[in-house]
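What you see is the complex with one protein chain gone and the rest in place.
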Amino acid sequence: MDKGLLAYLLIPLLSAVIIPFAARTRPKMADILANVTLLAGLANLLWLALRPSMIAGGFADIPGDGLSLLLVAAVYLVGLCVTFFSAYFIEEGLPNRPAYYSLLLVSVAAMTGVVTTTDFFTLYVFIEVLAVTSFALITTDDSSAGIEGALKYFFLTFPASVLIIVGIAILMMTLGSLSYENLRLFMASDAPAGPVTFASALIMLGFIVKSGVVPFHTWTPDAYQGAYAPVSAHLAGIVTKISGVYAIIKLATLLRFFDGRAQALSEMLMFLGMLSIAVGALAALKQTNFKRMLAFSSISQIGYIVLAAGLGTPLAIMGAVFHLINHATFKTVLFLNSASLEKSTGTTDMDKLGGMEHSMPWTSWTSIVALLSTAGVPPLSGFWSKLLIILALWESGLRVYAVLALLFSIVTLAYFMMMQKKVFFGKKTPASERVQEVSAPLLAPVVLMSAIIVALGLLFPYFYAYVKVVAERIIL
Amino acid sequence: MNLILIPIILPIVSALALLLISERTRYLKELLAICASVVSLLAAANIFLLPAQTVSYAWLGSAISFTLSTDTLSAFLLLAAGLFSAAISIYSFSMPNKGPAKWFFFNLLMTQAFASGAALADNMVAMLFFWEGLLVFLYTFIALSQTTYAAKRTAMKAFLINGATDICLLVGITITGYIAGTMSMSEISHNKLTLDYGWSVFAYVLLLIGAVSKAGAFPFHTWIPDAATDSSASFMAFVPAAIDKLLGIYFLARASIYLFVLNGTMQLVLMTLGAVTILVAVMMALVQKDYKRLLSYHAVSQTGYMILGIGTLNPIGIAGGLFHMINHATYKSCLFMTSGSVERQAGTTDLSKLGGLFRAMPVTGLCFIIAAAAISGIAPLNGFFSKELVYKGTLDTGYTIFFLAAELGSFLTLASFLKLGHSVFFGVRPENLKETKEAPFSMLLPMLGLAAICVVFGFGAQLPINWFISPSLEALNIRHGILTGFHPDKLYFLSVIVILAAVINHLLGLAAGGGKADKASDHIHYAPVLKEAYAMAERRVFDIYEVGMDRVVPAFSYALFKVDRFFDWVIDTAPSGAAGFLGNTSRRFHTGSYPLYMALTLAGAIIYILLLASNGGLK
Amino acid sequence: MNIFSLDWYLIAIIMFVGFYCMLASRSIVRQLIGLEIISKAAMLTVISAGALSNNLIYAQALLITMIVIEVVVVATGLALLVKNFRLHGSADIWTLSSLKG
Partner (left out) sequence: MIYHTLLFALAAVFALWAVMARKLLVSAIMLALVSVCVSLIFFDFGAPWAGVFELSVCAGLITVLFVGAVSLIRAEDEKRPENRARFYALPFAAAIFAIAAWFYLPAFVEELAAGAKIGSGGGSIGRALWGMRRPDLLGQVLMLAAGVFVIKSVFPRRTQSK
């Protein structure tokens, strides 16, 4: 475990423990504490990563492998957006309000643990913590859909934990240790890697199930659609990415796919990634519910990351990491906006919405920025990550995958265009007739995130320097 | 900035500035346009007086350079374009029926700029650039001159006809450049191309099509009469009467004399084209019942003389062609201006509703008489001298038949102008025109100016020939003898005979038409054979554009539509159908049923494990 | 067949039973029982692997953590069950199919 980043785990935990006591008399204290904790953490992280000497030095002194730092920043950013949004979104009478913030903070702490750990079993432990918090968070508002989503999420992903444990058992037996470093050294050596690869494949399968790759995706749309509105942003934006996709990328680099030592696993992963892209995009085409469509789009976008991770070349890993970050930004914007829409209009059914551009301009335009970024329209950030991934595929000679990835990128654009036409443009429907824009605090997180999307796209050359350092460090 | 660039850049800048001026300001747009055109006229005069110079900018590497060169022919063209632009912009100051002033002057200045560019360009690609620019502004000029549907339709007709021929020009220029190895016209002229083999003949024919189509010769003329009724007199006076003729004949001369060495066959083709244009158009002109439409057919007909002159390929004929080009621009522009004045003052251009306006509009009438006399080739106005040169050149080639055709054309021209003048300015004034007044000064001034040029170029024919035509021939590398002077030979007497015949014909027509001047041509119109021919012409049987639009295009477009549907199906319906099908399948699959999801998850996991255990497994 | 592979063979059967339970049962309680059964089987793989590689102490350390996790997971699962029972009045997971499409 990276000692330097341990504080980012401990402080939210401490805060989470304090909140129920602090909020006993004044419920508002819960909001304030949670927000302050995350904001302080984020400020600290930004200083760590973006102080001038660090930039001038080409990010040579970042602690650890850099990926941890980047993802901790992403976790804190999304966490902050969600808590800030929740502070103004949450109903006054919600009885489990302090527990809600505590759970959010525990989940942030768990995610920090996930991305800073250097051991498979610890990774498993934190991922279980994360999963447990997610179930409770999904059902925050006691809705019928929420409990359904939570139960499906619970039962469809827990068998994956068992697979991970079996994989860990075999790994312990054949490698003698569970640390990343040992696996990396083992894969770099010439020893026969069969049992270790099989163990890794089982662990990988567990994470594939937990990240919602087709055909293990079935819980994803239900959980996202049923979840309490800000929680779905938290879940789609960061939780499932950290609990599944991060580990896939990590394993892909540790197994040195670019060496061809785990060829079968690499090919399997790429196939599943492509399948995800295709099924997610095609399923999203015919959705009528805003959140469910976003969920399928999320499956499709995860497919890109998994595809790149399966390829495993430095360029592809760079693309995957960058797409992970981008996905966190744009999916957070979209799900938070869906929450705003739900709050204003009372529905997320796209057939009942229309012409929101006039009544809710900020919500609409931030959504459109995020949508375009998702579809990979230049110069937004999503374009660059998809470009990196497709370039990496093309360079490795996987022309068919590259072309298909490009093609489904167009399908992504198509269903988002349809959705935009239905929801934001076009004629006003009765449901959206007397709708007001939501208040400024609810807009602040999405505007911030949209600004980040645009900034990452426009300032890509600077960001590229950082991601390149990260990719080199985690690969070599 | 180089002086050469002023006639190109200044109008463009002014035109763009015009767009920024509010629609509500009065006179500001007009004054800006007049200033811009007058200044560029002065710049053009200055350029003309200076020795030839060249401005060159590298463009697309060294192969295609943006070269402007002011040899005397180009400078002469530039001067003429500036002159007509200035005249028309002054004329249009108080001309009502010209569309929105902003867009009218925008188009006028843009046309002037691009015409100047085309005249100056030495590189054929640069010339093509300007040439195609003119095409765009031709469309907007017509389309914006009136708000009617007919204006749009005619604009499209003009655009399509000129667009098609411009594509021919494009291909021709490409082939010419490829054969010659250079795109520079002056370099090609040092080593002229011959028509010895197929590709060069093909290239020349394409260039010829481009040039004569711009000049508005048969059979590419059909948009001009339509434009006469569907757009403004200012436009007619500027583009089809002046700019198009100048550029078309200019490039015809360049192509036929400067770039290629023509053979006898091609000479015959050119002269036939000229003669046919003269006769067909003038026959049509004779029977027209509308002031502007009648003039527009003459604009076509006169092109025939120029093509005939160039086609003679001897110095006298070429000089005649070029001289006729500038003369025609002068008097035809003037005539269209008179038609605009009459339209403004009397409210109509229908000949049967006009009459006796000379008393009410003496200056306009005077200008009309001068210009009409000039176009009819009555000595000693300018038209007479240029026609004389063309006749002489034609006779020198030995093909007397073309000379006779030209004379016949001259006869019919005069006949139709007798009819026109008689029915507009003389005869009985209708009751509703009693109050008609003279046109305003801003309209009279350019008319008078052009009429004065007609007179000056006639009485002092030595002047333009020495100043403009002779240097132009030198620019085309033609050695020539004396071109000018009044030839008291049999040609002169022939022209007198033609005049007399025309007058007699007019009197006959009047007698047959019951004294109505506008029916003075009916005896020809309804003559036994001609009657059917005219009827067919009125049904537009001879208009290849209309025939094409009616017969060929629908069938072709239907076929294209089918092809398009197919591609549409391939790229649109089929994928969206497939995507919709897959999306619906996915919707049906995601039933929300837990056991199904569980089974899928477990089956996926089992297949994954089995595949990896058996395939990559433990090796 | 040595003792180790026999152990794993039986573990696989236990795991199969657990997965079958999760696939076939409508009751959320039985789903949880199936989950428990497969995680017991997973624990057995850990201890068995530890014993084989003479790493029992390490395996025990893992197992203790796993048991703690298991308790919390089961508690969460039962909490969800109770909540679902309150909202829907049944503990049948097969009837939960309002989220679809």
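Order of writing sets the chain letters: A, B and C. Residues in each chain are counted from 1.
Quick note on the criterion: a residue touches a chain if its C-beta (ideal position, glycine included) is under 8 Å from a C-beta of that chain, and two chains touch if they have at least 3 such contacts.
This structure is a prediction, so every number in the text was calculated from the model and none was measured.
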Note to self: With the missing chain put back, one of A:11, A:115 or A:136 would touch it. Which one?
What the structure shows: A:136
Check: Which chain C residues would touch the chain omitted from the figure, given the whole complex?
Finding: 1-14, 16-18, 20-21, 24-27, 29-30, 32-34, 36-37, 40, 43-44, 47-65, 67-72, 74-76, 78-83, 85, 89-92
Next item on the list: Provide the residue numbers of chain A that touch the chain removed from this figure.
Entry: 1, 9, 13, 16-17, 20, 95-96, 98-100, 102-103, 106-107, 109-110, 113, 117, 119, 121-122, 125-126, 128-129, 132-133, 135-137, 139-140, 170, 173-176, 192, 194-196, 198
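In this text, only the chains that are shown with their structure count from here on.
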Next item on the list: Using the touch rule from the top, work out which pair, B-C or A-C, shares more C-beta pairs.
Entry: A-C
Next item on the list: Please report how many Å separate the Cα centroid of chain A from that of chain B, as a whole number.
Entry: 66
Notebook entry, point to check: Between chain B and chain C, what's the gap in Å when you average each chain's C-alpha atoms?
Noted result: 88
Check: Per the centroid of Cα atoms for each chain, what is the distance between chain A and chain C, given in Å?
Finding: 27
Next item on the list: Would you please write down the residue numbers of chain C that are in contact with two or more other chains?
Entry: 19, 22, 93, 96, 98-99, 101
Check: Among the residues of chain B, which ones contact at least 2 other chains?
Finding: 587, 590, 592, 594, 598, 602
Checklist line | chain B contact footprint on chain C (complex, rising order) | finding: 19, 22-24, 93-94, 96-101
Next item on the list: Could you please specify the touching residues of chain B with respect to chain A in the complex?
Entry: 579-580, 582-584, 586-587, 590, 592, 594, 596-598, 600-605, 608-609, 611-613, 615-619
Checklist line | Residues of chain C touching chain A in the complex | finding: 15, 19, 22, 28, 31, 35, 38-39, 41-43, 45-46, 48-50, 52-53, 55, 58-59, 62, 65-66, 69, 72-73, 76-77, 79-80, 83-84, 87-88, 93, 96, 98-99, 101
